[in-house]
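Below: the structure, in structure tokens.
Left out: one protein chain. Kept in place: all the others.
Now for chain A:
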């Protein structure tokens, strides 16, 4: 990167490449991991005065002050709604895109799971902040975090709570979250020869990601379990790793 190019991590593709020790920010702001604290320490009087003056500062690199505008945790910001059809159209495109690349049904499910995983590790941070900001609490027990995912987490993503939260009777490391009418599956009909494919593997990925990043290592899979009343009923089977249960036993 030459000296002329401005470092704009939020907009340019340059940000995706690594910063080197020769990259200095022109504005005096911006952390460079190759240099360390010297890259962004307050070293000159101009930077110092800028901070003291209490004026709103707009860096030349940014036109939209994203960190100013958004208020994640204020009460007034409602959950914005989008139309179901546009969401499902997007989801169907995702499935088609992954379907083209996948070798078989298991591969497709793994790919959808992977996409959801990336989303989950980011979502849990934001939803937890929105939901539990006043309490300033984290969830540190298996049951607490599952109730959180079953309740506020589900409500944030799908606008309703999940229908059931069950513990497996046979294995004490397995839990189930049950959704009677998964929104994403609403207009998906699986051909017979595709076996037990369930496109909610994407949602299973979201759950897996959010549990994983919170310190509860697990595998989550989505299974269709049709009943007469609910033909699309989906069971998310959460299987925790043994070290999670071991920790849980020690801590209690």
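Following the convention adopted for this analysis, a contact is a pair of C-beta atoms (placed from the backbone, for glycine too) under 8 Å apart; a residue touches a chain by one contact, two chains touch by 3 or more; residues count from 1.
Note that in this section contacts and distances are computed from a predicted model.
A chain of the complex is left out here; the name its UniProt entry carries, from "Ribosomal RNA-processing protein 42", "WD40-repeat-containing domain protein", "Trafficking protein particle complex subunit 20" or "RILP-like protein 2", is "Trafficking protein particle complex subunit 20".
When the full complex is taken into account, the listed residue touching the unshown chain is A:43, out of A:43, A:106 or A:225. In the full complex, chain A touches the hidden chain at residues 7-10, 15-16, 19, 25, 27, 29-33, 36-37, 40-45, 47-48, 51-52, 57, 59, 61-62, 65-67, 70, 72-73, 118, 121-122, 124-126, 128-129, 133, 136-140, 144, 213-215, 247, 251.
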